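Heads up, one of the protein chains got dropped from this complex, but the rest are sitting where they should.
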Amino acid sequence: MTYLSFDTVTKRYGKTEVVQPFDLDVAEGELVAFLGPSGCGKTTLMRMVGGLEAPSSGCIMLRGEALTRPDRRRGMVFQSYSAFPWLTVAGNVAYGMRYRSDLSAAEKRDQVAHFLDLVGLTAFADEWPNRISGGMRQRVAIARTLAAGSDILLMDEPFGALDAQRREFLQLELRRIQIDEGKTVIFVTHDVEEAAFLADRVIVFTRRPARILAEVDVTARIGASRTLEMREGSGFFALRNELLHHVRSTASQEEDAV
Amino acid sequence: MPGQKAIIGTASTLALLLVWELVSRSGMVQDKFLPAPSTVLYTLGSMIYGRDLLYHAGISTLRVWSAFLMAAAMAVPIGILVGSFRPVGAALEPIVDFIRYLPVPALVPLSIIWFGVGEGTKIFLLWLGTFFQLVLLVADDVRRVPVEYHEAAMTVGAPGWRRLTDVSLPAMLPTLVDNMRITLGWCWTYLIIAEIVAANSGLGFVIWQARRFFQTPEVMAGVVTIGIIGLATDQLARALHRRWFGYLTR
Partner (left out) sequence: MPSRALLCATALAALTALPAAAQDNHIRILAPTWVGFAPALVAQDLGCYEAEGVSLDFRFEDDRANVMAAMERGDIDADMRTVGEHQGRPRVPETPGTIIGTIDISVGGDGVLVDGTIDSVADLKGKTIAIEPNIPARLLLQMELAKVGLSINDVELREIATADTIAVFADSSIAAVGTYEPFLSQASGILTERAPRVLVSSRDEPDIIVDIITARDEALAANPAKFESLLRCVYRAVDFQRENPDQFADYAAPYFGLTPADVTEIVETSLAYTTYEEAVEFLGSDGGTGKLHGVFDEVMQLNIDYGAADTVLDPAGEIDNSLLTGLFDGQDR
């Protein structure tokens, strides 16, 4: 059985069609990047996985069970407002476990320490989110989602507001955590480099209404492990150019529309 | 630097007082209308002994705080409901919006019919000036809580109603406290209206009685007393805000 599947999912807001009939299967432990122009409907698709929005028709299934409402299995990391400012870094991570009855208080404490360590924030456990960098805040959100025991991480341009250096660092870290913890990730971005560097598979979207323009299996081309050196390699370069080409075609499509 | 801020604040206040003193003394404005600050200060002092000014100030403060706390205790939950649940908002907001524009003084006889000439009417009038404004402010505060916070809570498994306590309340608390500080100030401005109804105590009564007999320095002294209480309350509220919500500063 497929792990996560989109079965002829559509979405429209009133008369506006946002997602055209969409089919996709995602394997467990896979990192799929949704790449496309802003406002194309890729975020809507991801939010439907989270149960934050309902499809207009079709359904999204996790192990054959239709997803209708949000729950702990699918955690979300947002582009902004990702950490609660009124909780400390450790408090934010602990909040992820607040509604878990499978852990004792002591276990929860251990888990907080574990996830803080995993995202490299142990030294900032007692700090307020507003007093750490944006990248650190995103790591807090990731740790909170992991602490919730989510099997699937839904990330909406989580590194969008960061500078290049921090971004690269977090991308590596996310990839490491994803592999170590065996998480399935859907990662929404409009950055070609980011998609190519992070994902096992990249889905390139057309402009709205969203439709799959191309699908690129990155892992088949450059392997599952990613390092900074790879970014300068010719394989990555070709991959990036291919994705860029697809993205450009959506842009020219836009020109045609005008 | 907080020290520098205090120095500037004090200096500008003193400068204003100096200008006021000079204007009054120069005779540009009849001192019957604008007594010099030194006169007002002297009157203030003598009123503390001769006219139980502190007692009246205490009564007024008690009234304002009683009405304000009642208004807040009602407005905060109602405002949260209005802001969180669309049907509640649709049902209540037009009513609240309408009532908040009604001139409070016009409602005095009606409130006497309802609450008599005792404390009830005075508290009601103060409440009236605060409650409806606060409901709308609270509703807006709730609506301004970023939807991402709610969605983050949902995806860690928080049930719908727990999001009120987990997310809405803590996220809105800093602006809520700020809005309460501001509405408390509004509550004080209704004091005169409330305390001239069947009056026998309070700063509003003292001011109104002095006005009745054209005792301008006494009127000003009463007004200054309210101002001082307001300034002190506001500074205290700001200090508490900084202390409670220190996590907001970067």
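Think of it as A and B in the order they're written, each chain with its own count starting at 1.
Definition applied: contacts are C-beta pairs under 8 Å (C-beta built on N, C-alpha and C of every residue); 3 or more make two chains touch, one makes a residue touch a chain.
Just so it is clear, the structure is predicted and the values come from calculations on it, not from any experiment.
Chemist: In the full assembly, spell out which visible chains the left-out chain is touching.
Modeler: B
Chemist: Out of B:109, B:160 or B:246, point to the residue that touches the absent chain in the complete complex.
Modeler: B:109
Chemist: Among B:16, B:54, B:198 or B:240, which one touches the chain that has been omitted from the display?
Modeler: Going through B:16, B:54, B:198 or B:240 one by one, B:198 is the residue touching the chain not shown.
Chemist: Using the document's definition of touch, tell me which of B:32, B:144 or B:238 contacts the absent chain.
Modeler: B:32
Chemist: For chain B, which positions touch the chain that isn't shown here?
Modeler: These residues of chain B touch the chain that is not shown: 30, 32-33, 51, 65-66, 69-70, 72-73, 108-110, 112-113, 115-120, 123, 196-200, 205-206, 208-215, 218.
By our rule, only the chains that are shown with their structure count from here on.
Chemist: Across the complex, what residues on chain B touch chain A?
Modeler: 146, 148-149, 151-159, 166-167, 170-171, 173, 246-250
Chemist: Quick check on the complex: what are the chain A residues that touch chain B?
Modeler: 50-52, 70-72, 74-76, 78, 80-82, 84-87, 95-100, 128-131, 141, 144-145, 148, 150, 154
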